[in-house]
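A single protein chain has been omitted; all remaining protein chains appear in their positions.
For clarity, chains are labelled A, B and C in written order, and residue numbers in each chain start from 1.
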Amino acid sequence: MTEKPAAGKGAAEKPKSEYRGQIHKLQKDLMTRWYQRLEESALTGNPKSVSLLISGACVELLESFDVVPIYPEVNALQLAIRHESLEPILYAEQMGYASDNCAYVKADVGAMMLRVTPTGTKMPTPALALCNFVGCNVYTKWFEHLSEFQQTPLYMLDTPFMRTDSPRKEDVAYIVQQLHEIVKILEQITGKKFDIDRFRHAVQCSRQVEEMWSRIKRLAQNVPAPFDAYFDAITLMGPLYTYRANPKGVEFFEVALRELQEKVDRKEGVYDQERFRVVIEGPPPYPYFRSFRDMLSSWKAVSVASTYSTVGGLWEFGFRHDAENPFEAVALHMLEQNLCNRNMLQRYEQIRRYVEEWKADGLIIHFVKSCRLFSAGQGDMRDYFTRTLGIPTLYLESDIEDPRYFGEAQIKNRVDAYFEALGHAQATGAAVAHASSQAAGPSAQNLRVID
Amino acid sequence: MTLATIDSTFERCTEIIGDLNFPEVRRWKDEHPGGKAVAHFPVYAPVELIHACGILPVTLNGAGDRLDIQHADARFGSFICSIVKTTLEMGMTDHLAIIDGMLFSTICDSARNLCYVLKRNYPHMYLDFMHLPHNPMPGSGVVPFLAAEYKRIQDELEKLSGKKATDEGLRKSIALYNENRSLLRDLYALRAEKPEVLRTSELYALMRAGNFMPVETHNLWLVEALGELRGRTGKPRDSIRVVVEGSFCEQPPLDLIRIIEDAGCYVVDDDFIVGRRWFTEDVPETGDPLTALADSYVNRSVYSSVRHDARKPRQKELVKKVHARNARAVIMLIAKFCEPALFDYVLFKRELEAQGIPHLLLEFEEKAFTFERLRTEVETFVESLLFE
Amino acid sequence: MRLAAGVDVGSTQTKAIIMSDDGGIQIAGRALVDTGANVQKAADNGFRQACQVAGVSPQDVGYVVGTGYGRYKITFGNTQMTEISCHARGAHFLYPNTRTVIDMGGQDAKAISVGASGEVLDFVMNDKCAAGTGRFLSNAADVMGVTLDGIGPLSQKGKNPVKITTVCTVFVESDILSYLSLGKKPEDILSGVHLAIAKRTISLARRVPIEQAITMTGGVSRNIGMVRALEEVLGTELQVSPEAHYTGAIGAAIFALEKLGQSFESDVRRTANATRSGD
Partner (left out) sequence: MQRVAGIDVGSGFTKAVILDSPRTGDSRPVVLGRGRVRTGTDLDGAAAQALDLAIQEAGLQRDDVGYVATTGFGRNTVTFRDIQMTEITSGARGAHFLFPDANAILDIGSQSTRAVTLGTDGKVVHFKTNDKCAAGSGSFIVRAVKYLQIPIETVGDVALQATNPQAISSICAVLAESEIINHVSAGIGIEDIVGGIYQSLADRASMLLKRAGTEINVVLIGGVAVQKGMIKALETKLKAPVRVPLHPEFVCALGAALLGMKRLAAGAGSVLSAGLPVGSEGASNRPSSLA
């Protein structure tokens, strides 16, 4: 039997789980600088700003024009993590948004209407709402609404969904053609002529960042893992989206990689004694980010990989932007190399590789009400991982943005029960099926269903 | 087949749409040994393509209240609309055994994920996802892209049926569906003009029955029905003329439509099963058929919550529809958890309020069968417009 | 002889079990008290009453494991476990052949897949919406003006169960009222209500493998209507112990006994290994 650590509200000891090195300070600096640039844009009209979505962003193109991206998603998550999302959500519901609409949108729209920003700095009205919706239909609505409420021109960068094993040449051509249209629009907005070399440079920066980011992610394959690929990854994701195509981003990731590699060399993990390794699927419950982290920490469970950290781009399996063919590279990235535009079965495969290659004990699926792109069908995913692969899987439901959907006691109960079971298996060397492909054999056998 | 009276037609249609065993699909398969049926959701699918490959297109409408969900909840969970769950439930209870393939498109995230959940569980079924474009701008290269996408689908369908679709065959299919859409347009015009002659529940049943039968048969039924209806009379009632908007995908139960009518509404336009009436005018029957279909999708189609078209803001289109049909109010009839419709409601609401057009928002589930709450809301709405 | 206790502080009732290993593991005493507004007191009362019934002094009890929602409020306990682990272990004690536990309580419904030695293999609980929990039944009973104990037997008389649209605990009231106004028989309505919950529960439970033998635990297991409805939906029989209500506390007490003896711990290990190799 496994001894359970003291827990509950105000529990005395909480295992230290957060790594705070230079990364943290640099990240803060970069994000502050980004918000400052946005404020500058709001106050002076320069630099120009364009609204963009994180997943499959063509931020390289913006960078080549010196245009600063506004990410409404970052806005929304910042509100949630600071416990400021409920008020704008309620305001949006008052405007007519349904309780079943994505709360990311509601928080962002509500905050815009209430003129609230998470940092208190001013937000510019974008010169263009550039909707690179990559697979998420809600994004199209979100940007239509932003365009309507802010009276901003909208460009729908139509991205064909990944419905074939690899992108079709027609898909790539279609996107490249649209990118050229956007170039023209950006030329108008900025009054600058498009410079292919600057574009290539931005793409080259992305390539370098991607290389380092991938290596960082691979570091979590070490036992113990030097960082938490779900909670800590969020820290690295800010600069990844805002400064990927910029030398500042390259600098940041050089430091990050070095620091984390040093931790690996010292055999330093997230916990003094790592007990469980899990893969987490789904976005975090931002309004309860800290509580959720504590629940896992109390079991010394580290997430070694997460799908959420591939929303922006999926690089750990090899894709890099190519400065020789910058337009095609951006198109490919939008089509194939980010989580949102990939179909469910491709996501199953990604998670399966995580569990195996990152040596995880189990999988946690976090269903978020707001995001049907992520969540619709996660029950089937659970079925695949438990019954077909024999991987112990925990299924939780809450939300990414709306604090009303997080039942703290209930979620804690489930998390505790899951690790109690995993712990029992560790202690007795028994039962809960092991995470390896062979598990599909014997353990799947006793998973027959009475139907 | 001959139909004695229009009423028996409606009765037969109600039976067909209530039968999860797809009797007309079975009949077609009996008559066409080895024939395949490919299903799609009710919004839009290139049925002409399916038809030209010798396959019977079937529009799925979920299972309504005729099937209890006992398996699909475990796969899709909370906050997902009924049609996604009942479709999966139909699969898991062998009700889709008669269907050989399913074609999904960019309707919404839930419906798309359903495609892949089905694919994992039914690896031998033909399941495909089609990207219907959202950027109609001339410089985007959208028509060639869509024509190529249709070609890809055509190749897959030909593999399934073992029959090649010729350009001539495609044009023939286009003509058949042009006729179907034109007949439906006539019925819609008739209802708007004389709502006392054609009840919406009747029109709806007649249209929806077409989801489950060959278009050739449906065309016959429609011609016959139109002929009989032109001779039908009815006593005008004191009802308000409303446009119903929002149930383009998951379909409201027939009883709910009756309740709206009984509460004192003449529905003079709607977007029920809008995929059957997708094009505002005929698809050209000359030239390259795939280009004709693609160009029609991009440039000659109805507005819809599941398709972005910057040239035609939906809220403006709805107001135009209200005026064109001389309607007094709008009922937003939205399936629970239907994100595209619920998002659009915000913009519809703003525009309707700006235009002074009263509206009522109702949420329904296709699997519901008691409607007391909704009845009260519709009646109140009518009373608020009728009572002094 | 060693004595250990399990205290299950549930949302409405607190259950306590004293377990001894005198000549095999057996229940020495049990108690059931209302939880009420003072959780700590309820846990304390339950424990003391169970000791009294067992004829032992609280000091004689070597180890106490708390479970249930109020488990962190048990001041005299040595540790706590979730009720999921405890129900699995408790069901295994009552019926060693248990492979699936269906537990229905007031607020929660859960299905647990159980290994050969009573360990949790997988579990699923009701989602963010409480549809299909015991509370649904008590609301229905209220609306119908039937006692909670009465609804199960009454539902058994229903020949033509009505269809219930919603499994929302609160909105079911309007469904029931509509049926009453249509003149439907109370037993048919109740039968429909039970079936609706059974379907909903099993639909969720299918996320874990539902294997034979299935043991039902929790307060709702005392409702024969619910047991039959679940059996109908599953197409198989359920094992329902007269002690079903105490399952969580029993499981907790067994964990407590294990904790008392290292030798016991290695027994479990041996059993587990033996079972695995026998597969």
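Going forward, a contact is a pair of C-beta atoms (placed from the backbone, for glycine too) under 8 Å apart; a residue touches a chain by one contact, two chains touch by 3 or more.
This is a predicted model, so every value here is computed, not measured.
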Exercise for review: Write out, one label after another, the shown chains that touch the chain missing from the document.
Suggested key: A, B, C
Exercise for review: Decide which residue listed in A:Glu39, A:Asp66, A:Glu93 or A:Glu148 touches the omitted chain of the complex.
Suggested key: A:Glu93
**Study point:** Residues in chain B touching the chain absent from view
**Key:** 237-239, 261-264, 363, 372-373, 376-377, 379-380, 383-384, 386-388
Practice item. Could you list which residues of chain C touch the chain missing from the display? Key: 9, 11-12, 35-40, 69-70, 72-73, 107, 128-130, 133, 135-136, 139, 168-171, 173-174, 177, 180-181, 183
Check your understanding: When the complex is taken as a whole, what residues of chain A touch the one chain not shown?
Key -> 9, 90, 93-94, 96, 99, 403-405, 407-410
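In the analysis below, only the chains that are shown with their structure count from here on.
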**Study point:** Winner on C-beta contact pairs when A-B is weighed against B-C
**Key:** A-B
Revision key, fill the gap. Chain-centre distance (mean CA atoms) for chain A and chain C, in whole Å, is 38
Review point. Any idea how many Å lie between the Cα centroids of chain A and chain B?
Key: 36
Review point. Chain B to chain C: how many Å between their CA centres?
Key: 46
Study note, to complete from the structure: Touching at least 2 other chains, the residues of chain A are 369, 379, 383, 397
Exercise for review: Please list all residues of chain C that touch 2 or more other chains.
Suggested key: 127-128, 206-207
**Study point:** Touching residues on chain B, where the partner in the complex is chain C
**Key:** 65, 68-74, 77-78, 365, 367-370, 372-373
Study note, to complete from the structure: Given the complex, residues on chain A that touch chain C span 1, 3-4, 7-8, 369, 379, 382-383, 386-387, 392-393, 395, 397-398, 405, 407, 409-410, 413-414, 416-418, 420-421, 424-425, 427-433, 442, 445-450
Study note, to complete from the structure: Seen from chain C, its contact residues with chain B in the complex are 127-129, 163, 165-166, 174-175, 177-178, 199-200, 202-207, 233
